[in-house]
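Before anything else, here's the structure in question.
Heads up, one of the protein chains got dropped from this complex, but the rest are sitting where they should.
Per-chain numbering from 1; labels A and B assigned in written order.
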Amino acid sequence: MKRRRISGIMFGALVVLITVLAVIPFIWTILLSFKDNSQIVNDPMGLPASFDFFNYRKALDVLDIGRMYANTIMLAAASTAAGVLITFMSSYAIARLSFRIKSLPDKLFLFLIIGLAVPVYILLFPIYRINVKLHILGTFIGLILPYIAINISFNTLLFVGFLREFPLELEEAATIDGCNTAQTMFRIVAPVMKPTFVTVVLFNAIYIFNEFPFASTFLSDSRKYTLSLMTSMFRGQYSMDYGAIIAASIMMIIPELIFYAIFQRRIISGMTAGAVKE
Amino acid sequence: MNQLRCPSRTKIILLAPTMIMYIVFLVMPLFIAVRYSFTDFSGIGKAVFSGADNYMKLAEDRLFLVSLKNTMIIMGLSGVGLLVGSFIVALVLNEDFPGNTLSKAMIFAPYVIAPIIVGLIWGFILNPEYGLINSVLRKLGLESLCIEWIGGTKWTPVAVSMVFFWQLLGFHATIFLAGIKTIPGDLYEAASIDGCSRSRSVFLITIPLLKETIIMNVILIITGVFKIYELVVQLTGGGPNHLSDTLVSYMYYVVFTSSRYGYGMAIAVFILVISMCVSFFYLRISRNRGKEAAA
Partner (left out) sequence: MKKLASILIVMLASFALLATGSSESSSDGRVTITIGEHVANIETQSPHVAKIISGFLAENPDVDIQVSGSEVSEHLTKMRLAAQNDSLPDIIWLEQPIAKEMAAAGYLHDMTDDLEAYGINDSLLPGLVHSCTVDGRDYGLPSEIMMVGFFYNKTMFDELGLSEPETFDEFISVIDSIHAAGITPIAIGARSNYSVWAFQSMLTRYGFFEKLPALESGELSWVNDDFIHFFEKVATMRDHHAFSTNVATQDYFEAKEVFLAGNAAIFNSGAWDIAAFEASPIAHEMGFFWGPTFTDGVGDQRIAIKTSGGVYCISEKAAKDPSKLDAIMRFFSYYYGEPGTKIIAEETFALPTSRYNGQIDESQHPVLSEMIKKLNDDWASTKEPFSSLSTNVGNTLFDAIFGVINGIYTPEQACQVVEDAMALER
């Protein structure tokens, strides 16, 4: 019993240590958001003189933050929903269905994960051209389509990987019961794969939420701007408003963390609901 | 392994949307970029074909070689660290304890912090003069351990590895966690009835059953390190004098600051090929080992 308690204390200490290390820079950021630029640069360690929200007021003053939120959430929702749906379909085919050419699924898998190795900056110029050709430059569609494409590799890696870890029995039983492929996929497999779905949706949405290179290059109408572009509003050619940038970023991070925390819990509840037996 | 039969029409419907999106917005752009890597294009005006010139220049470009070396150092340091670290963090977070959700969110937080803030905060922490780490070391009388974390010519890749580790720990732990959650709980129950301690069951049950998750994380870490960009730009700006640049931050400088688009694309193609080769090589050996183990 005593040993149990000691290991419990050690465990608690470990949790606290990891969390604190991760969180120090975050708390520091919050403290900095109450300082003016001169204090931020010249006295980064000191406590703020008072907890005045002037940086937040300035940020809210300059930014049309409601519209930016709406734009970003819409982009993230549309591209994530479409992306997750189509990549689940293709990953299911790759991981489960039999092909005449035995090595085809593996080749498709390798082909589809090449995207992971691509630094997005090399796509800027070509996708700009493609968008001009398709007459979608500067529109949300012109962002959503590349966003879907850019997440395909990540989604494929996760979906195929997790599908391979799942046992086949359930599906075989379903097929014997006369389910067709679509029914098996969406009624039998998808509910059991809930943790994977949650993980994929989470990362797709967060990626798009924070995405900067495409949004900054393909959008030119400030009414379409997304949240990640807001730091540029406080960065002039010769000036940088650190305080406002930090305040704006905190307003962007907090909802993301809440979103993460809520979704994270779903990973667990998903498991207790779907019964997986080996 | 794949054994479910279905008509080819179904297979085409399942695969087509992904393939079309992927080809139009990823593969085609990639081909355009590769084509430009054989030209002297500046980003403005006409591109003139220059053969393999750009690739020849790579071998002689001192700054490119430095950025390659830095990337490799980061790979060595943060690659192993992230894999082991995020696995341990996932095991810890898998336990039920008060404040679990908050812990998870906080550990994940670095992943969503804006890069410009990461640069600012870690600049304050790592600054050799007045930074947090060196101040603490000096107070403890460990003056000799004070290192020129950033701004010097030697230690910057180490500093970048540290920050990269901090930033991605929560990301990879979340993926591990999703994998751990797919392991049925009754396996552990059975093990504990058989008298297997919890730490032993990690090695006997968790790790073997997480094979695919480990593969995923390794691939993501490898390709992620080859893509490190914003972190370096915000932390050191590649300085002093590009000596802390990584492959992508150097490519970005060449393409967007120096207007040497063609040459920059050659660097990009190099990054792509090396990152792909390492990933595929790893996939191959891990799959083969899996087959041997099964046999």
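Following the convention adopted for this analysis, contacts are C-beta pairs under 8 Å (C-beta built on N, C-alpha and C of every residue); 3 or more make two chains touch, one makes a residue touch a chain.
Being a predicted model, the structure only gives us computed values, none of them experimental.
Chemist: Could you list, sorted by label, every displayed chain in contact with the chain left out?
Modeler: Checking the complete complex, the chain left out touches A, B.
Chemist: Which of these touches the unseen chain: A:7, A:180 or A:232?
Modeler: A:232
Chemist: Of B:71, B:86, B:161 or B:236, which residue touches the hidden chain?
Modeler: The one listed residue touching the chain not shown is B:236.
Chemist: Residue by residue, what part of subunit A touches the chain that was omitted?
Modeler: Counting over the whole complex, subunit A touches the hidden chain at residues 37-38, 40-42, 62, 74, 77-78, 81-82, 84-85, 124-125, 128-129, 132, 137, 139-141, 144, 186-187, 190, 216-217, 220-222, 229, 232-240, 242.
Chemist: By the contact definition given up top, give the residues of subunit B that touch the hidden chain.
Modeler: 42-46, 123, 127-129, 150-153, 236-237, 239-243, 256-260
The rule is simple: only the chains that are shown with their structure count from here on.
Chemist: If you average the CA atoms of subunit A and of subunit B, how many Å lie between those two points?
Modeler: Between these chains, centre-to-centre, one finds 15 Å.
Chemist: Write out the stretch or stretches of subunit B touching subunit A in their complex.
Modeler: Interface residues on subunit B, with respect to subunit A: 1-6, 10-11, 13-15, 17-19, 21-22, 24-26, 28-30, 32-33, 36, 43, 89, 92, 95, 97, 99, 101-118, 120-122, 124-125, 130, 132, 135, 166, 169-171, 174-175, 177-179, 181-182, 184, 186-187, 209, 211-213, 215-216, 219-220, 223, 226-227, 229, 248, 251-252, 255-256, 261, 265, 268, 271-272, 275-276, 279-280, 283.
Chemist: For the complex, give me every residue of subunit A touching subunit B.
Modeler: So the residues of subunit A touching subunit B come out as 11-12, 14-15, 18-19, 21-23, 25-26, 28-29, 32, 40, 44-45, 86-87, 89-90, 92-99, 105, 108, 110, 112-119, 121-123, 125-127, 129-130, 145-146, 148-150, 152, 154, 156-158, 161-162, 164-166, 168, 171-172, 175, 180-182, 184, 195-196, 198-199, 202-203, 206, 209-210, 212, 228, 231, 242, 245-246, 249, 252-253, 256-258, 260-261, 264-265, 267-268, 270-271, 276-278.
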